[in-house]
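One chain of protein is taken out of this complex; the other chains stay put.
Showing chain A:
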Amino acid sequence: MSGDAHCEKLREAGAELALGVLPGRERAEAVAHLDGCADCREYVRQLTMIGDRLIGLLPEREPPPGFGTRVARSLAEQAAGPQSARPARAARVRRGRVRRVRLRLAAAAATLAVAVGFAGWAVGSAVEGAVTASSSPAVESEPVLVGDMIPAGGGQSVGEVYAHPGSPAWIFVSVALGGSTSNGRVTCLLARADGTTTRLGDFPVRDGRGNWGVAVPVDLTKYSAARLTSADGTVLATAQFQKGKVEAPQA
C-alpha cells in the first residue's frame, strides 16, 4: 500500500483512534503508520484535542461530603512513604527516614520536568473563584513567599513568583516579558539582602512568556528577591519577596 493509501486509511480511522475506541488490530496499524507520518500525527493530535475538550464540557458535580479531605489525606499518607502503594517502591520502605526524605526530594526534583516546557498557562479563574468564594472559615497553613516581577526599568508587574520555603522548598515563576526576550532562555537568580545571589537555572520563554516550577535545595528564607536576567547578564525583572501564609478554606 502506498503512503497516500496509508494516510487515507488513517484519516478514515483517525477519529476513532483519537477517541480511544479503535479496536486492537486497526489501532495497531494506525499507530504504526503514525510512527512515520508527521502529517497524520498532527491530524490525530488535533482530533485528540477535540476529544479532550469534549470531556471538558461535561457538567461539574458535587462530590460526596468529605471527599476532598479523604483524598488529600490518602495522598499525604502515600507521599509519606511507608504506606506507599507503589509496587516498585515497596521493598524500599524499611530503609528509614533518610531514605524517605530522599524520595521526597526526588519527587520535588521531578517538578523540574513539570516546569520546563511550560509554554503558557491560564489560571482557572472560574474554578479559582469557586475556591475563594467558599464561605468556609479560613485557616492559615503553609508559609509562602510571593512577589511581583517588576521590570528593570520600573513599571507594571510582568509576572509573579511563589516560593514555598518548606522541606522540600520549591519556587514557581510566571512571567510575560515581551520585548527583546520574546523567545529564548532567561536565567533565574535568588538574591540575598547583601546582594549575593544563587543561580537557580536557565528557563525557556516563548513569545515572552514562561512558567517554571522547580525544587530548590536552599533555605529560601535567607533570600529577599528573585531576579531574571538575559543570557548576557542584563537584569530583566526582579521580584521582592513578601512573607505570608497560604490561607486555605476549612473542610
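Quick note on the criterion: a residue touches a chain if its C-beta (ideal position, glycine included) is under 8 Å from a C-beta of that chain, and two chains touch if they have at least 3 such contacts; residues count from 1.
We adopt the following convention: contacts and distances are computed from a predicted model.
Student: What is the protein name, per UniProt, of the chain that does not appear here: "Pyruvate dehydrogenase E1 component subunit alpha", "Sigma-70 family RNA polymerase sigma factor", "Aspartate carbamoyltransferase" or "Carbohydrate ABC transporter permease"?
Tutor: Record says "Sigma-70 family RNA polymerase sigma factor".
Student: Which listed residue, A:5, A:38 or A:57, touches the chain dropped from view?
Tutor: Here the residue in touch with the unshown chain is A:57.
Student: With the missing chain put back, one of A:12, A:39 or A:219 would touch it. Which one?
Tutor: Spelled out, the listed residue whose C-beta touches the missing chain is A:12.
Student: Which residue numbers on chain A touch the omitted chain?
Tutor: Residues of chain A in touch with the missing chain: 12, 14-16, 18-23, 46-47, 49-64, 67-76, 78-80, 85-86, 104, 107-108, 110-111, 113-115, 117-132, 138, 140-144, 146, 162, 164, 166, 168, 170, 172, 174, 211, 213-215, 242-249.
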